[in-house]
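Then we have subunit A:
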Amino acid sequence: DGNAEQKEEITVYTALEDDMIETYLTSFHDQYPDIDVNIVRDSTGVITSKLLAEKDAPVADVVWGTAATSLLVADQQGMLEGYAPEGIDRVAAPYKDSKEEPHWVGINAWMTGFAVNTVEMEDMGLDIPQSYEDLLDPQYKDLIVMPNPASSGTGFLTVSAFMQQMGEEEAWDYMDKLHENIGMYTHSGSKPAKLAGQGEYPIGISFGYRGITQAEKGEPIKTIFPEEGSGWDLEANALVKKEEIKPAAKTFLDWAISDEAMKEYSENFAITSVPTDKPVPEGFPENPEEQLIENDFNWAAENRGTILDQWTKKYDGKSAPEE
Partner candidate 1 sequence: MMKHLAVEQITKTFQDFTALKDISFSIEKGEFICLLGPSGCGKTTLLRILAGLERPNKGSVLMNGRDMTHLPPAERNFGIVFQSYALFPNLTAAQNVAYGLNPKQFSKRERKEKALNNLTLVNLENMADRYPAQLSGGQQQRVALARALAMNPEFLLLDEPLSALDAQVRIQLRNEIKRLQKQVGITTVMVTHDQEEALSMADRMIVMNNAKVEQAGTPQDIYDRPSSPFVADFIGTINFVGDQLIPNGAKEDIAVRPEHVTVHPLPADSTLPTRVESLEYRGSSYRVVLKQTTRDHVLYADIDTDTFKKQPITVGEVVYAELQEDKVIFFHGRPEPITTKQPVLT
Partner candidate 2 sequence: MISALQSIFTRQPVVRQSLNKDAHIQRILLLLMLIGLGTAIILPVIELLKRAMQNTQGEYIGFENFITYFSSPSLFQSAIHTLSVASVTMILSVSAAFLFAYAVERTEMKGKTFFTYIALLPLFAPTMMYGIALVYLLGNNGVFTTGFFGLFEQWFGWQASDFDIYGFKGIVLSEVIFTFPQAFLILKVSLSTADQRLYEAADTMGAGTWKKLFTVTLPSIKYGLVSAFFVSFTLSFTDFGAPKVIGGQYNVLATDVYKQVIGQQNFSMGATVGIILTIPAVIAFIVDQRIQRRQSGISSKATPYQTPVNALRDRLFTTYCTIITIGILILFLAITAAAFVKVWPYDFSLTLRHFGFGSVAGDGLQPFYNSLIVSAVTAVIGTAVIFIGAYLIEKSRHLKWVRNVSYFLSILPIALPGLVIGLAFIFFFNQSAISLPFTSMEVANPLQWLYGTMIILVLANIIHFYSVSFITATTSLKKQDAEYEAISETMKVPFYKTFTRVTVPLSSPAILEMMMYLFVNSMTTISAVVFLYSSEWKLASIAIVNMNDAGDIAPAAAMSLLIIVTNILVRVIYEALVTSIKKRKVGI
(Lines give C-alpha, C1' and ligand atoms only; values in the text may rest on other atoms or scores of the structure.)
Protein backbone atom coordinates (compact mmCIF):
# COMPACT_ATOMS: atom_id res chain seq x y z
CA ASP A 1 0.00 0.00 0.00
CA GLY A 2 0.89 3.63 -0.51
CA ASN A 3 2.51 4.59 2.73
CA ALA A 4 4.60 1.47 2.99
CA GLU A 5 7.65 3.54 2.10
CA GLN A 6 7.06 5.87 4.99
CA LYS A 7 7.07 3.02 7.46
CA GLU A 8 9.99 3.23 9.78
CA GLU A 9 11.49 0.25 11.44
CA ILE A 10 13.36 0.16 14.72
CA THR A 11 14.97 -2.71 16.56
CA VAL A 12 14.30 -2.78 20.27
CA TYR A 13 16.24 -4.97 22.68
CA THR A 14 14.38 -5.77 25.83
CA ALA A 15 14.54 -8.01 28.85
CA LEU A 16 10.92 -7.43 29.81
CA GLU A 17 8.93 -10.59 30.32
CA ASP A 18 7.39 -12.09 27.20
CA ASP A 19 3.91 -12.01 28.56
CA MET A 20 4.13 -8.26 29.30
CA ILE A 21 5.53 -7.02 26.03
CA GLU A 22 2.46 -7.60 23.87
CA THR A 23 0.14 -5.68 26.19
CA TYR A 24 2.52 -2.81 26.63
CA LEU A 25 3.05 -2.35 22.92
CA THR A 26 -0.64 -2.11 22.09
CA SER A 27 -0.82 1.55 22.89
CA PHE A 28 2.34 2.26 20.92
CA HIS A 29 0.98 0.56 17.82
CA ASP A 30 -2.23 2.54 18.19
CA GLN A 31 -0.40 5.82 18.34
CA TYR A 32 2.32 5.14 15.82
CA PRO A 33 0.99 2.73 13.19
CA ASP A 34 3.81 3.79 10.82
CA ILE A 35 6.58 2.53 13.03
CA ASP A 36 7.46 -1.14 12.88
CA VAL A 37 8.89 -2.36 16.13
CA ASN A 38 11.23 -5.25 15.92
CA ILE A 39 11.43 -6.78 19.38
CA VAL A 40 14.46 -8.78 20.51
CA ARG A 41 13.60 -10.31 23.82
CA ASP A 42 15.96 -12.30 25.98
CA SER A 43 17.16 -12.56 29.53
CA THR A 44 19.09 -9.60 30.93
CA GLY A 45 22.43 -11.35 30.59
CA VAL A 46 21.86 -12.34 27.00
CA ILE A 47 20.62 -8.90 25.99
CA THR A 48 23.66 -7.34 27.61
CA SER A 49 26.12 -9.65 25.96
CA LYS A 50 24.41 -9.19 22.62
CA LEU A 51 24.77 -5.45 22.97
CA LEU A 52 28.41 -5.79 23.87
CA ALA A 53 29.13 -8.33 21.15
CA GLU A 54 27.69 -5.98 18.58
CA LYS A 55 29.70 -3.04 19.81
CA ASP A 56 31.39 -2.54 16.44
CA ALA A 57 28.16 -2.65 14.51
CA PRO A 58 25.16 -2.18 16.77
CA VAL A 59 21.93 -3.77 15.63
CA ALA A 60 19.62 -2.34 18.30
CA ASP A 61 18.27 1.20 18.07
CA VAL A 62 16.76 1.24 21.50
CA VAL A 63 17.10 -0.72 24.69
CA TRP A 64 13.86 -0.96 26.56
CA GLY A 65 13.15 -2.30 30.01
CA THR A 66 16.53 -3.78 30.71
CA ALA A 67 18.31 -3.77 34.07
CA ALA A 68 19.91 -0.41 34.77
CA THR A 69 23.03 -2.11 36.15
CA SER A 70 23.52 -3.83 32.83
CA LEU A 71 22.96 -0.64 30.89
CA LEU A 72 25.63 0.97 33.02
CA VAL A 73 28.08 -1.68 31.78
CA ALA A 74 27.23 -0.82 28.19
CA ASP A 75 27.48 2.86 29.04
CA GLN A 76 30.95 2.37 30.43
CA GLN A 77 31.93 1.00 27.01
CA GLY A 78 30.54 4.18 25.46
CA MET A 79 27.71 2.47 23.70
CA LEU A 80 24.86 4.67 24.84
CA GLU A 81 23.80 8.08 23.53
CA GLY A 82 22.33 10.70 25.85
CA TYR A 83 18.72 11.65 25.20
CA ALA A 84 16.15 13.41 27.33
CA PRO A 85 12.76 12.03 26.36
CA GLU A 86 9.65 14.12 26.53
CA GLY A 87 8.35 14.37 30.11
CA ILE A 88 11.67 13.38 31.68
CA ASP A 89 11.05 15.77 34.49
CA ARG A 90 8.24 13.62 35.81
CA VAL A 91 10.79 10.89 36.58
CA ALA A 92 12.18 11.14 40.08
CA ALA A 93 15.93 11.46 40.51
CA PRO A 94 16.86 7.97 41.79
CA TYR A 95 15.14 6.48 38.77
CA LYS A 96 17.26 8.08 36.01
CA ASP A 97 20.83 8.87 35.00
CA SER A 98 22.09 12.01 36.65
CA LYS A 99 23.51 13.50 33.41
CA GLU A 100 21.84 16.50 31.72
CA GLU A 101 20.94 14.28 28.79
CA PRO A 102 20.44 11.03 30.69
CA HIS A 103 22.00 7.91 29.16
CA TRP A 104 19.34 5.80 30.77
CA VAL A 105 15.86 6.37 32.14
CA GLY A 106 14.05 3.91 34.39
CA ILE A 107 10.46 2.89 33.88
CA ASN A 108 9.78 0.72 36.86
CA ALA A 109 11.50 -0.98 39.70
CA TRP A 110 11.31 -4.62 40.49
CA MET A 111 12.32 -6.26 43.67
CA THR A 112 13.29 -9.50 45.21
CA GLY A 113 10.56 -11.73 46.57
CA PHE A 114 10.38 -15.37 47.62
CA ALA A 115 7.95 -17.62 45.78
CA VAL A 116 6.94 -20.34 48.22
CA ASN A 117 4.93 -23.43 47.29
CA THR A 118 2.42 -23.76 50.11
CA VAL A 119 1.32 -27.29 49.24
CA GLU A 120 4.82 -28.70 49.30
CA MET A 121 5.72 -26.74 52.45
CA GLU A 122 2.74 -28.18 54.22
CA ASP A 123 3.55 -31.68 52.97
CA MET A 124 7.02 -31.38 54.34
CA GLY A 125 5.84 -29.65 57.47
CA LEU A 126 7.98 -26.58 57.00
CA ASP A 127 7.45 -22.99 58.11
CA ILE A 128 7.15 -20.31 55.50
CA PRO A 129 10.29 -18.12 55.64
CA GLN A 130 9.68 -14.44 56.18
CA SER A 131 13.18 -12.97 56.05
CA TYR A 132 16.62 -13.49 54.56
CA GLU A 133 17.70 -14.63 57.97
CA ASP A 134 14.98 -17.32 57.98
CA LEU A 135 16.42 -18.76 54.75
CA LEU A 136 19.50 -19.89 56.61
CA ASP A 137 17.45 -22.31 58.72
CA PRO A 138 18.82 -25.86 58.17
CA GLN A 139 15.25 -27.16 57.63
CA TYR A 140 15.44 -25.65 54.14
CA LYS A 141 18.55 -27.57 53.14
CA ASP A 142 18.64 -28.03 49.35
CA LEU A 143 15.13 -26.65 49.01
CA ILE A 144 15.93 -23.12 47.89
CA VAL A 145 16.53 -22.03 44.32
CA MET A 146 18.09 -18.74 43.45
CA PRO A 147 19.05 -17.13 40.14
CA ASN A 148 22.69 -17.05 39.18
CA PRO A 149 23.80 -13.39 39.44
CA ALA A 150 26.17 -13.89 36.53
CA SER A 151 23.34 -14.40 34.09
CA SER A 152 20.26 -13.05 35.82
CA GLY A 153 19.45 -9.46 36.67
CA THR A 154 17.30 -10.59 39.59
CA GLY A 155 20.17 -12.68 40.83
CA PHE A 156 22.54 -9.75 40.69
CA LEU A 157 20.28 -7.27 42.38
CA THR A 158 19.71 -9.72 45.20
CA VAL A 159 23.43 -10.22 45.70
CA SER A 160 24.11 -6.51 45.31
CA ALA A 161 21.43 -5.84 47.96
CA PHE A 162 23.16 -8.21 50.39
CA MET A 163 26.39 -6.30 49.83
CA GLN A 164 24.94 -2.88 50.25
CA GLN A 165 22.86 -3.77 53.28
CA MET A 166 25.19 -6.05 55.18
CA GLY A 167 28.54 -4.79 53.97
CA GLU A 168 30.74 -6.97 51.81
CA GLU A 169 32.31 -9.23 54.43
CA GLU A 170 29.02 -9.95 56.12
CA ALA A 171 27.32 -10.52 52.81
CA TRP A 172 29.81 -13.15 51.70
CA ASP A 173 29.44 -14.76 55.09
CA TYR A 174 25.67 -14.79 54.70
CA MET A 175 25.87 -16.21 51.23
CA ASP A 176 28.24 -18.95 52.37
CA LYS A 177 25.56 -20.09 54.76
CA LEU A 178 22.73 -19.58 52.30
CA HIS A 179 24.68 -21.67 49.81
CA GLU A 180 24.28 -24.64 52.15
CA ASN A 181 20.52 -24.51 51.62
CA ILE A 182 20.55 -23.82 47.90
CA GLY A 183 19.37 -26.69 45.69
CA MET A 184 20.25 -24.99 42.44
CA TYR A 185 21.23 -21.67 40.92
CA THR A 186 19.22 -20.95 37.77
CA HIS A 187 20.02 -19.07 34.61
CA SER A 188 17.03 -16.74 34.75
CA GLY A 189 15.26 -14.78 37.46
CA SER A 190 11.82 -16.19 36.89
CA LYS A 191 12.79 -19.85 36.89
CA PRO A 192 13.03 -20.14 40.71
CA ALA A 193 9.42 -19.06 40.98
CA LYS A 194 8.41 -21.47 38.22
CA LEU A 195 10.23 -24.31 39.88
CA ALA A 196 8.48 -23.48 43.12
CA GLY A 197 5.19 -23.48 41.22
CA GLN A 198 5.84 -27.03 39.99
CA GLY A 199 6.93 -28.15 43.40
CA GLU A 200 10.30 -29.10 42.00
CA TYR A 201 11.86 -26.87 44.70
CA PRO A 202 9.49 -25.34 47.23
CA ILE A 203 11.24 -22.00 47.71
CA GLY A 204 12.40 -19.77 44.89
CA ILE A 205 14.18 -16.46 45.33
CA SER A 206 12.75 -14.52 42.42
CA PHE A 207 11.12 -11.20 41.81
CA GLY A 208 7.79 -10.26 43.28
CA TYR A 209 5.73 -10.01 40.13
CA ARG A 210 6.57 -13.53 38.99
CA GLY A 211 5.20 -15.33 41.99
CA ILE A 212 2.11 -13.19 42.11
CA THR A 213 1.14 -13.92 38.48
CA GLN A 214 1.72 -17.61 38.96
CA ALA A 215 -0.58 -17.66 41.92
CA GLU A 216 -3.19 -16.05 39.64
CA LYS A 217 -2.79 -19.00 37.22
CA GLY A 218 -3.66 -21.41 39.99
CA GLU A 219 -0.27 -22.51 41.21
CA PRO A 220 -0.04 -22.90 45.00
CA ILE A 221 2.40 -20.03 45.37
CA LYS A 222 2.63 -17.39 48.08
CA THR A 223 4.97 -14.45 47.48
CA ILE A 224 6.96 -13.24 50.47
CA PHE A 225 8.77 -9.91 50.61
CA PRO A 226 11.64 -10.30 53.08
CA GLU A 227 11.47 -8.34 56.26
CA GLU A 228 14.93 -6.85 55.84
CA GLY A 229 13.82 -5.11 52.67
CA SER A 230 14.17 -6.14 49.04
CA GLY A 231 16.99 -5.62 46.62
CA TRP A 232 15.76 -3.87 43.53
CA ASP A 233 16.72 -2.74 40.12
CA LEU A 234 15.21 -0.58 37.49
CA GLU A 235 13.97 -1.63 34.13
CA ALA A 236 15.45 1.18 32.12
CA ASN A 237 15.53 2.49 28.58
CA ALA A 238 18.42 3.82 26.58
CA LEU A 239 19.31 5.05 23.13
CA VAL A 240 22.05 3.08 21.39
CA LYS A 241 24.92 5.09 19.98
CA LYS A 242 25.27 4.42 16.27
CA GLU A 243 25.99 6.34 13.12
CA GLU A 244 22.45 6.91 12.08
CA ILE A 245 20.05 7.49 14.96
CA LYS A 246 16.50 7.08 13.74
CA PRO A 247 13.87 9.65 14.79
CA ALA A 248 11.53 6.75 15.46
CA ALA A 249 13.93 5.54 18.16
CA LYS A 250 13.43 8.78 20.04
CA THR A 251 9.68 8.60 19.46
CA PHE A 252 9.73 5.18 21.07
CA LEU A 253 11.70 6.41 24.08
CA ASP A 254 9.24 9.30 24.49
CA TRP A 255 6.34 6.89 24.44
CA ALA A 256 8.08 4.51 26.81
CA ILE A 257 7.75 6.95 29.71
CA SER A 258 4.37 8.38 28.67
CA ASP A 259 1.44 8.11 31.01
CA GLU A 260 -0.22 5.39 28.91
CA ALA A 261 2.85 3.26 29.13
CA MET A 262 3.25 3.91 32.82
CA LYS A 263 -0.31 2.83 33.40
CA GLU A 264 0.41 -0.49 31.77
CA TYR A 265 3.64 -0.96 33.73
CA SER A 266 1.77 -0.34 36.92
CA GLU A 267 -0.49 -3.32 36.19
CA ASN A 268 2.49 -5.53 36.93
CA PHE A 269 4.77 -3.50 39.08
CA ALA A 270 4.22 -1.89 42.37
CA ILE A 271 6.66 0.90 41.63
CA THR A 272 6.79 2.89 38.41
CA SER A 273 9.25 5.70 37.81
CA VAL A 274 6.39 8.10 37.11
CA PRO A 275 3.77 7.63 39.80
CA THR A 276 0.33 6.61 38.59
CA ASP A 277 -2.99 6.63 40.37
CA LYS A 278 -3.32 2.87 40.01
CA PRO A 279 -3.57 0.95 43.25
CA VAL A 280 -0.69 -1.32 44.16
CA PRO A 281 -1.33 -4.71 42.52
CA GLU A 282 -2.58 -7.42 44.77
CA GLY A 283 0.07 -9.39 46.59
CA PHE A 284 2.53 -6.52 46.94
CA PRO A 285 3.19 -4.73 50.21
CA GLU A 286 0.90 -1.79 50.91
CA ASN A 287 3.67 0.68 50.69
CA PRO A 288 6.08 -0.78 48.18
CA GLU A 289 8.67 2.01 48.17
CA GLU A 290 9.39 1.31 51.82
CA GLN A 291 10.24 -2.25 50.98
CA LEU A 292 13.13 -1.02 48.77
CA ILE A 293 16.59 -0.73 50.22
CA GLU A 294 19.02 2.09 49.49
CA ASN A 295 20.55 1.19 46.13
CA ASP A 296 23.65 2.73 44.55
CA PHE A 297 23.59 1.74 40.92
CA ASN A 298 26.97 3.14 40.13
CA TRP A 299 28.54 1.23 42.93
CA ALA A 300 26.80 -1.90 41.68
CA ALA A 301 27.91 -1.38 38.11
CA GLU A 302 31.46 -0.62 39.07
CA ASN A 303 31.78 -3.66 41.27
CA ARG A 304 29.74 -5.98 39.13
CA GLY A 305 32.80 -7.61 37.58
CA THR A 306 34.62 -8.32 40.83
CA ILE A 307 31.51 -9.48 42.66
CA LEU A 308 30.60 -11.89 39.88
CA ASP A 309 34.14 -13.23 39.62
CA GLN A 310 34.22 -13.86 43.31
CA TRP A 311 30.72 -15.29 43.34
CA THR A 312 31.42 -17.63 40.44
CA LYS A 313 34.61 -18.81 42.06
CA LYS A 314 32.87 -19.48 45.36
CA TYR A 315 29.56 -20.98 44.38
CA ASP A 316 29.25 -21.73 40.72
CA GLY A 317 29.74 -25.42 40.23
CA LYS A 318 31.02 -26.05 43.71
CA SER A 319 27.67 -27.19 44.93
CA ALA A 320 27.51 -29.97 42.40
CA PRO A 321 25.64 -32.96 43.72
CA GLU A 322 27.92 -35.53 45.28
CA GLU A 323 28.76 -38.35 42.90
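Inclusion criterion for the candidates: all candidates are chains of the complex that A comes from, given by their letters.
Assorted remarks:
Note that a residue touches a chain if its C-beta (ideal position, glycine included) is under 8 Å from a C-beta of that chain, and two chains touch if they have at least 3 such contacts; residues count from 1.
Values in this document were obtained by computation on a predicted structure and should not be read as measured data.
Note on this complex: subunit A touches candidate 2; the remaining options among 1 or 2 do not touch it here. Contact residues of subunit A toward candidate 2 in the complex are 11, 18-19, 21-22, 38-43, 45-46, 48-49, 52-54, 56-57, 59, 73, 119-120, 148, 150-151, 183-188, 190-195, 197-201, 217-220, 308, 312-313, 316-321, 323.
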